[in-house]
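Here the complex is missing a single protein chain, while all its other protein chains stay put.
And now, chain A:
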Amino acid sequence: MSADIALNENKTKPPKKEKYYVQTIRRVLKNKLAVFGIIIIFIQVILAIFAPLLVNYGPYVQDLSQTKLGIGAEGHFLGTDNYGRDMWSRLVYGARISLIVGLAAVGIGLIGGIALGLISGYYKKLDGIIMRIVDLLFAFPGILLAMLIIAMLGTSLVNVVIAISIWSIPGCARIVRGSVLSVKKQEYILAMKSVGASDIRIIFKHILPNCTAPIIVFATMRMATAILSTAALSFLGLGAQPPTPEWGAMIAAGQDFMWDAPHMSIIPGIAIMLTVFAFNVVGDGLRDALDPNMNLDM
């Protein structure tokens, strides 16, 4: 009898509600392009982490007797460059550089952007001045702002990270501010205020968690921009310097050998394109999964 009652209770129980992030992941995984993007990013992360185990030669090891070998050459399946360095090795280590630079630049940019966006959205008095600074930074085409910062700091990969971080701040600040403005009008925030909760508690415990969806999408898409911009700046000679195995710098180095060794430019270019494509489609998928009407004015 008691077993029957227990059974009936189980039957009448409402189905367990899936957590929000599980629902989001499920929705993203329904998007075929996003899944393709996730696979590419996963492969790149594996390459970056296990780089030393995946190559037979170091990325800087030269063999002047084996220069400009084409794709499929014995011992160098992606060929070699003009110094006889293994292209596969340089590509794998390049993946590591791209991911580290992208993560660092986007991470720093997010910290700055979130802080400014939260302050601007929450404190009305500071909103005007912060948003004017943001408008000023928006007045530069992105790559130009990065170049201005590099002109100021000098050419190096670290300075590229700083430049792309600063470039990311205004976009993130604007998105976070927009979210804060809509969240802070909610009744539960007014209730928190009325019971005397501190601003810090309200901002970090109640407002920020409600702004995460647009921040995640922004960060994913920004990774694509950061990787592309790092490569572009290195291509122009303003970022990574030779012999660093950075993809943009590798394309620049290959330009002089397009006649007899086009693979030197083709291979890193495909790597950049695939990586940027992957982050873009994952960003698109996340946006659709989190909120199809999300407006990301970057």
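Just so it is clear, a contact is a pair of C-beta atoms (placed from the backbone, for glycine too) under 8 Å apart; a residue touches a chain by one contact, two chains touch by 3 or more; residues count from 1.
Note that contacts and distances are computed from a predicted model.
Novice: According to its UniProt entry, is the unseen chain "Nickel import system permease protein NikB", "Amino-acid ABC transporter ATP-binding protein y4tH", "NADH-quinone oxidoreductase subunit E" or "Spore coat protein CotJB"?
Specialist: "Nickel import system permease protein NikB"
Novice: Of the listed residues A:54, A:71, A:119 or A:148, which contacts the missing chain in the full complex?
Specialist: Answering carefully, the residue with contact to the hidden chain is A:148.
Novice: Could you tell me which of A:29, A:45, A:61 or A:139 touches the chain that is not displayed?
Specialist: Within the whole complex, the residue contacting the unshown chain is A:139.
Novice: So one chain is hidden, and I want to know which residue out of A:66, A:220 or A:265 touches that hidden chain in the complete assembly.
Specialist: A:265
Novice: Kindly note down the residues of chain A that lie in touch with the hidden chain.
Specialist: Contacting residues on chain A, toward the hidden partner: 33, 132, 135-136, 139-144, 147-155, 224, 228, 231-232, 235-238, 248, 251, 254-255, 258-259, 262, 265-266, 268-269, 272-274, 276-277, 280-281.
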